[in-house]
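To keep things clear, I will list the structure first and then write my remarks on it.
For this depiction, one protein chain was excluded, whereas all remaining protein chains were kept in their positions.
Naming follows writing order (A and B), and every chain is counted from residue 1.
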Amino acid sequence: MTTNRVAEETTTAQYRPRGRANRVLLSAVGILLAVVWIFPVYWMINSAMLPNVVLQSRTPTFAPFGGSFDNFASVIQGGTFLPALGMSVVIAIIVVGCCLLFAFLAALAISRFRFRGRKAFVLAILFIQMLPAEGLFIAQYKLMSSVHLLNTVLGVSIIYIAAVVPFTIWMLRGFVAGIPADLEEAAMVDGLSRTQAFMRITFPLLAPGLVASGVYAFLQAWNEFTVALVVLQDNADQTLPLWLRGFIQASASRAIDWGQVMAASTLVAVPVIIFFLFVQGRMTSGLVSGAVKG
Amino acid sequence: MKRKLASVTAVALASALALAGCSGTSTDTGSGASTDGKGKTITLWLVGSDTPDTLRTYLKDEFKKETGGTLDIQQQDWGNIVTKLTTALPDPNNTPDVTEMGNTQSPTFTNVGAFLDITDLYSSLGGSDLLQSFVDAGKVGDKNYTLPYYFGSRYVFMRKDIWSQAGVAVPTTLTEFNSAVATIAQKNPAGISNFSGFYLGGQDWRDGISWIFANGGDIAKQQNGKWVGSLEDAGSLKGLEQLQAIYKSASSAPNDAKDSNQYIYLNDDDAIPGATTADASTPVSLSAATIMAPGWAHWSIGTKGTADGKVTRTWDDKTFGVFALPGNDGKPAPVFAGGSNIGISAKSKNPGLSKTLLKIIFSKTYQEMLGKAGLGPANSKYTSSLGTDEFAKALIESASNSKLTPAAPGWASVESSGVLEEFFSKIKDATDLKALAKEYDAKLTPLLNAK
Partner (left out) sequence: MRPSSHDYHYSKGGDVTAQATETRTHTLPDLIEPVRRRRRRLTPYYLLIPSAVILVIAMGYPLVWQLVTSMQQFGLSQQFGQPAPFVWFANYVKLAADPYMWTVIGRSILFCFVTAAATMVVGILVALLMNAVNRSVKIVIQIAMMLAWAMPVVAAMTVWNWLFDWRRGVVNWVLTTLGLPFQDHNWLANPLSFYFVAMIIVVWMSVPFVAFSVFAGLTQVSDEVLEAAQMDGASPRQRFWNIIVPIIRPVLAIVLLLQVIWDLRVFTQIKLLQDAGSIASQTNLLGTYIYQLGTGSSDFGTASAVSIFVLVLTVAISAFYVRSMLKEDA
């Protein structure tokens, strides 16, 4: 209960602040928060610019003065980054696309309909997420081997979709349930076609939910490690997390070049950032908030 | 007892089945090497990037020349090789034909019948010239399943400058070593706070185990066909006492420090934050006069400098030195061998071609190529290819008396449970070493025999 209390009090003080002083204070808190959250990211990029020798130093080097892009260059010249990037992008697109579509349909079913087996389904998709994934790899391998999908993008994608879709359904279900069903009808009374009504009324209301679950699906597909490890046997076709982990463990007979590891990590993060920048606009765009609030 | 028997039968059965399966499904003969590889591809898993590209190319070319077939080399990572082998080796359609594995992983997989019996090839591939401790790691009964691929070793890295400032000479016995590092820590000639005469991480059993070995002890032994922990044996206890003395008076490494990155403590660096004024005259982050590490650590030790505008580290013979940890019997102290084994999957559909590949790998040319790349060749006849510099010398010398982990079926469980790390971390503060050793023997024994 203590935690709730904290939330409550801070909220009462902060929600829709009145005075100028309050606003300034809140902005300061916001900036401080941003700095704390961004620091590890900054540290990754900073380290990526520095040579390995400097990174082992006892005094932290806070800014990459005298740093270079050498680490990035040698990582990319390694030749394995681009194929892995391609693989990860394809898988992410398949997973996000299928997940959103499947989950949207399922979310409609469970939030707009009452039917036999509904509760069972809702519970099943909830509980299925509670199974720890660490012990599943043998079964996943056997499954993929028996249907001849080992070493294929499709094999990896199928497992990812199954792992992510329960969550996406739950997330979207909340959003679909939050949209008054009458809204579209009202729009149609105003002369819009059903398609127009959906695109102009329902879809914008759903957009934040789609974006949030899409982002989640994307990140899961982007970061997942174990399934990719067992399904993709050859390090030559691998996804980015495998590629990155390979960087850290490349050699038993050589020290790890942490500068290059950080450069590699940064390269893995960049596509996510691009993806986020792309959807971020949608999440907070005036159109969406306008539609919701107007 | 019952379990062990069952497992032995199981193994025998598994290998019989595996062999039967092979001759049944394979198109080549299954016995003896085959050179008819036209239009066929076999897969070789190499772990880590240790095998250089030139060697890989050589293998592919030679294989093509000998058999007309294609060799597909797939790279795996050390951190995940167990997961990969666990899933892929039992799967006839997707198993690699030949695979490398860590030498400590070999007994685990060999015991469950994962590999093809290659006893018939053993003598033609090198026989008794092959590194025997590794050969043993791939043996069940008197049958050979996996063979050594390459070896590495651990030796001592020292700061010559600190050693001479402390007035101690390079030791020739383990007893001398123990007192030398204690003296250095006590004198602390560079006046650095928290200085280690010998930096030995609290959980670093892979280096610390040498003290147990050197005093005639071991981690485990076989008794009536069953593996039991032997940390409480007299020899082991003597080693543990010496280790405790080192932890107490020579090393200031944290209790949970592991066998990784020790080399950074040997390097000079830069200012210590919050250094007291007394320390200010020695603005270095150097924190140890001696470490023990796998041989490749020498790439990361050296004096800081710049070349082409980049910060570099260069080994400097005046400041740094290496030697094999001495034992008390005139020989080097036994150290943990590093390195890997190689074997043919029992489920391979091309056992004949795989055997041809092994022949190429164990040929003089390839063995010498390994040596020139700094990897200890499996065949001791070709060790000279490692060269004659001090690192090669220390590598060969320390490896001459190296030991492997017990070839117990449950060894993988011992490593994964972290029980040895835990045991070592408790040595320093133990008031009764014997009781501690007993306690951990009791934990080791069931793990060792687990299947």
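Keep this in mind: contacts are C-beta pairs under 8 Å (C-beta built on N, C-alpha and C of every residue); 3 or more make two chains touch, one makes a residue touch a chain.
Being a predicted model, the structure only gives us computed values, none of them experimental.
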From the list A:41, A:189 or A:236, which touches the chain that is not on show?
A:41
What chain B residues would touch the chain not displayed?
7, 10-11, 13-14, 17-18, 82-83, 86, 89-90, 108-109, 112-114, 194, 203, 254-258, 264, 272-274, 285, 287, 410, 412-413, 415-419, 421-422, 425, 447, 450-451
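The rule is short, and it goes like this: only the chains that are shown with their structure count from here on.
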Using mean CA coordinates as chain centres, what's the chain A-chain B distance in Å?
39
Sites on chain B touched by chain A in the complex
47-50, 74-80, 83-84, 86-88, 91, 93-94, 96, 152, 261, 263-264, 267, 269-273, 285, 294-297, 299-300, 304, 310-313, 338, 374-375
Would you tell me which residues of chain A are touching chain B in their complex?
51, 53-54, 56-59, 68, 70, 137-138, 141, 145, 150-151, 226, 229-230, 233-236, 242, 245-246, 248-255
